[in-house]
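Apart from one protein chain that is not included, each protein chain of the complex appears where it belongs.
Here the chain labels run A, B and C in written order, and each chain numbers its own residues starting at 1.
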Amino acid sequence: MAVGGNRLRVAILGASGYTGAELVRLLLRHPMVEIVAMSADRQAGKRISQSFPHLPDDGLPGLVKIEEIDWSGVDFVFCCLPHGLTQETIAGLPVHLRIVDLSADFRLHDIAVYAQWYGHEHLAPDLQREAVYGLTEINRERIKSARLVANPGCYPTAAQLPLIPLLEKSLIGADDIIIDAKSGVTGAGRDAKQASLYSEVTEGIHAYGIASHRHAPEIEQGLSKAAGKGVVVNFTAHLMPMSRGILSSIYVKCANGAGAGDLRKALNDRYAGEYFVKILPEGAAPATRHVRGSNFCLISVFDDRVTGRAILFSAEDNLVKGASGQAIQNMNVMMGWLEQMALEQLPMFP
Amino acid sequence: MAVGGNRLRVAILGASGYTGAELVRLLLRHPMVEIVAMSADRQAGKRISQSFPHLPDDGLPGLVKIEEIDWSGVDFVFCCLPHGLTQETIAGLPVHLRIVDLSADFRLHDIAVYAQWYGHEHLAPDLQREAVYGLTEINRERIKSARLVANPGCYPTAAQLPLIPLLEKSLIGADDIIIDAKSGVTGAGRDAKQASLYSEVTEGIHAYGIASHRHAPEIEQGLSKAAGKGVVVNFTAHLMPMSRGILSSIYVKCANGAGAGDLRKALNDRYAGEYFVKILPEGAAPATRHVRGSNFCLISVFDDRVTGRAILFSAEDNLVKGASGQAIQNMNVMMGWLEQMALEQLPMFP
Amino acid sequence: MAVGGNRLRVAILGASGYTGAELVRLLLRHPMVEIVAMSADRQAGKRISQSFPHLPDDGLPGLVKIEEIDWSGVDFVFCCLPHGLTQETIAGLPVHLRIVDLSADFRLHDIAVYAQWYGHEHLAPDLQREAVYGLTEINRERIKSARLVANPGCYPTAAQLPLIPLLEKSLIGADDIIIDAKSGVTGAGRDAKQASLYSEVTEGIHAYGIASHRHAPEIEQGLSKAAGKGVVVNFTAHLMPMSRGILSSIYVKCANGAGAGDLRKALNDRYAGEYFVKILPEGAAPATRHVRGSNFCLISVFDDRVTGRAILFSAEDNLVKGASGQAIQNMNVMMGWLEQMALEQLPMFP
Partner (left out) sequence: MAVGGNRLRVAILGASGYTGAELVRLLLRHPMVEIVAMSADRQAGKRISQSFPHLPDDGLPGLVKIEEIDWSGVDFVFCCLPHGLTQETIAGLPVHLRIVDLSADFRLHDIAVYAQWYGHEHLAPDLQREAVYGLTEINRERIKSARLVANPGCYPTAAQLPLIPLLEKSLIGADDIIIDAKSGVTGAGRDAKQASLYSEVTEGIHAYGIASHRHAPEIEQGLSKAAGKGVVVNFTAHLMPMSRGILSSIYVKCANGAGAGDLRKALNDRYAGEYFVKILPEGAAPATRHVRGSNFCLISVFDDRVTGRAILFSAEDNLVKGASGQAIQNMNVMMGWLEQMALEQLPMFP
């Protein structure tokens, strides 16, 4: 067991949002973990079941304010707070804590880029330097010893997993990558917004954040590193009438004479042995409904009709591999545990 | 009035599908039209309300087999039959009839291309030569005098309306057009198929017909004509958990130094005075839910973050502007009537 | 025409909600009406299309605050304001205005009952005495000459239309009426509430306001009048994962030896000649999707397996017959116009 024969004592900050609830859903079945604290400032004093009746109260602490948490009884923190507040909060935590942060606050290595996209100076540049980017399959070695892991965004996970291996091997052009991304509504969080109302979302679709979505620099950071040069992508997000799921349709130009078969082989090679990333066989396209509730990311490759072009698809559950699931996967890596612990549930369909 | 002071006598072949029902919904409120015959082979002998309880029986004939129709009492035909059967049926109709065909059977001018994509020789090549492609805003003059109009496909309507004016003016490159198209489920028709079941579609998305969708050659035919050279596009269709609506997200390279503003201006110029095609102002992106039930097509243009690239969006109701609405619009043009007759209903939201 | 050969000049107060938008959608196609003012306090200064992109700006005034409206240029008011505020606002309007109020503020004749259910004294008891309850098919004669019509609630419309004729004829027991009502989410309005978020509503159902829903006393008021004695009903509301539509499943005990056939006959007799209320033939059950967007109310009757019991179903679009459509129907009655004017659109399915 983790700490002196006992379970790892975990705190969840910001437990009243969808990613917080998803952490609870999964961690309650983790054999090595005990949830010892959950914060939710506006809900402090209540039980989690009052916010999320699908969750039990048995085996869970009540909701408290962050400042009420006794950190001496906590080993590990999942931080699901809004951006900005996150930097301040994590900067104030005792150093014995290991942390997976699900916000965007520590994902961008370059604090100038952060300031440009988020409209204010970074409040904890030292922590930013320390933070390890938590795209597990790509960055596993560094995650193992990290104290602070910046869990990737939902769109960036779905975009980078298929593209990084191809850029690393120069199988696709770096200058001509178009990512048409489609996400379920939970990506917008649980705050009451008119734009997220049932009647505003059901039975219709639209694009948003066009040419200005904050996940673009995160994607470009990862792809640039893989390509060994600056990559600027076209990334366009669309809101889908569904709760969970992201599908990325990615249009690329092949390089060096490669075709879909070569791309598929490179992905298969790169992800051989990975539990959560699955490369589909030729002709199969992934559906988000086939990963719902699970930590899987499905990827497929097709030759386009236009010679020299290929189409990649990736599908994930934005709340699991795109957020809380990958966060737990990262905790498992940090603790040296079996990576799929608490993440072995199969997708739920229909 | 149309024929000697009387209403135009209209027959609908294949009235038991979604496009047939949508024709009935709209034509019942058309002041110049009387529906005098409706065929539906498997439902012959029944009333339309048994198939579609939202439609009335008052003012409508019963469903019959095609061969039971007395063509001497019919002036105009909407044909909603499956492909292949359509060619044979229309070839056998009396020549006094004017026809809008909603199938794919007469859309491709080149019967060799037809044979390649549909797997059999064209059965009525003479009719094919006579048929006029019914993309109303682009082809209005020829439609006026046409006897047989090939109503465009749903995806091709949404793809061609934004692209044709830009290719005609050489404002975008012809070699690098990527169309990521997203459609509601009614596009698959009303036949009982497992893949269209509620539980197979709700709360999830996927791509289909990748690099092999039959609407690709129809799109390319129109774009090639506009560009004055052969155009091959990347066209990728996605199934959305919604009944109605198509959104096309189109990624292009600007040409000749043009930017989104130039593209928007060209579209505004081209569609000035059009009732159904609306170019949105800078910064606005269309949603399919804002055209639901209407014949509108909304188009918008954005500069991409990648220099020299732009993003176009078009939204339509696949059953209206993408099928039955445009068919009625074409009839109105053929008859010399006000084009928006029976099509003036505002979109229904929510 | 209404006023000196001109169109009736209509103001809509509270135009930024769903019922306001639905009024605009329908009234823009009303041949005798001109919308001359629209209020929306928080959106004042904007165009309606900024709130509702499916609506045009052409032919519509901008959004203003109520106090900015010049009442000398207005003939008729639709009031879509929240309860409480409604009473104050209408009390302050010039007396030349005729008004249909869509709130609950003037529906309950007994202001003591109002105070009990709404938690405060009625602010305009004189207006309450003047107000006519606008269940059109039941109260048409009094509506004709009314100055202030209290438009019925969505649930009460669906509950009273089937039950009133049966209670008037003593065909069912008055003491044992169970109304299991199921509504789409638009019934909760457009305000941003967590409980109305897409992800909180889709793919699930629940009951709410159990034994305490404010529509219960409105239903009982109408049923009591019909029965000639006090009626207390079981009324239970359920939230459905759909935008529009109410289905009431009503369980009754037959009286005086009646069966479903007798009930159906009584309903057919009562609603013979009505345009909007349709009694379905034996064996047919209504679906909300078959009235979507229309002002129809479908009713059917079944014998229960339990001897002496029957089941009634009624289906309506809560935003049309349950709100804005019936409001326009009432205006048409008040003005002596054809009742279905602007309400002739057929339901939209799928």
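Rule of thumb we're sticking to: contacts are C-beta pairs under 8 Å (C-beta built on N, C-alpha and C of every residue); 3 or more make two chains touch, one makes a residue touch a chain.
The structure displayed is predicted, hence computed values, not measured ones.
When the whole complex is considered, the residue among C:84, C:189 or C:241 that touches the unshown chain is C:241. Only one residue from C:71, C:118, C:275 or C:302 touches the chain missing from this view: C:302.
Considering the complete assembly, subunit A touches the hidden chain via residues 18, 21, 25, 28-29, 52-56, 186, 202-203, 243-244, 284, 286-287, 289-294, 344-350.
Although one chain is hidden here, its contacts on subunit B can still be listed: residues 18, 184-186, 190-194, 196-203, 241-243. Contacts to the hidden chain, counted on subunit C, fall at residues 178, 180, 182, 184, 199-200, 202-208, 210-212, 216, 232-236, 238, 240-245, 247, 249, 251, 285-290, 292, 302-306, 309, 311, 313, 315, 350.
As a working rule, only the chains that are shown with their structure count from here on.
Among the other chains, the CA centroid farthest from that of subunit C is the one of A. Inter-chain spacing, taken between the CA centroids of subunit A and subunit C, is 46 Å. Each chain gets one centre point, the mean of its Cα atoms, and the points for subunit B and subunit C are 36 Å apart. Subunit A and subunit B have Cα centroids lying 40 Å from one another. The multi-chain contact residues of subunit A, meaning those touching 2 or more other chains, are 184, 199-200, 202-203, 241-243.
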